[in-house]
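Missing here: one protein chain of the complex. Every other protein chain is in place.
Right after this comes chain A.
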Amino acid sequence: MVNLIWAFMAIIGIVFAMFNGTMEDVNKAVFESANEAVTLSIGLISVLVFWLGIMRIAEEAGILKILARLFRPIVVRLFPEIPKDHPAIGYILSNITANIFGLGNAATPMGIKAMEQMKKLSGSNEASRSMITFLAINTSSLTLIPTTIIAVRMQYDSASPTEIVGATILATIISTLSAIMIDRLFYYRSMWRK
């Protein structure tokens, strides 16, 4: 899908330029923008190094574990099909807390482990109710501090690169809550149909 969108943006652009007399601009844009993208990626290193460093300390200091304890009662309620002391709950909690801190690389393996446990519970290769709830929460994003975006804003001389953090947290909370509600809605609808 992304391959199609990507290729077509370039193809349509070049065809459009043929009829629009903007080929010179396109030619210039190719090389200038490639150059700009490289400069940008290198500029991102500063913030990414600093933030992932701090996050590693947080992980090592057990801050993620404290948060996991805090969220436990909520998560147990979100997944009524999973028994309270089942290992799946533990993996789901690690996945959610890692996501909150923007540790995508740590969150994915935990998420896969959680899925394995949920598959054991359901015992079929059809997505269970818990699996879909878990995916809905994950797709709505849980990250509190959007590090990469802050780094990009810095690169383009924003007067206040972090000013969007508050708005992002609010939008994230709303998108996660609506994901949970949409998930419930679809679940009850599928029950009602049966």
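Assume a contact is a pair of C-beta atoms (placed from the backbone, for glycine too) under 8 Å apart; a residue touches a chain by one contact, two chains touch by 3 or more; residues count from 1.
The rule we apply is simple: contacts and distances are computed from a predicted model.
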"Xanthine dehydrogenase YagS FAD-binding subunit", "Peptide/nickel transport system permease protein", "Spore maturation protein B" or "Cation:proton antiporter" - which is the UniProt name of the missing chain: "Spore maturation protein B"
Hidden partner chain, residues of chain A it touches: 1-2, 5-7, 9-10, 12-14, 16-17, 20, 22-23, 25-26, 28-30, 32-34, 36-38, 40-42, 44-45, 47-58, 60-63, 105, 108, 111-112, 115-116, 119, 125-127, 131-132, 134-136, 138-141, 143-146, 148-149, 152-153, 156-172, 174-175, 178-179, 182-183, 186-187, 190
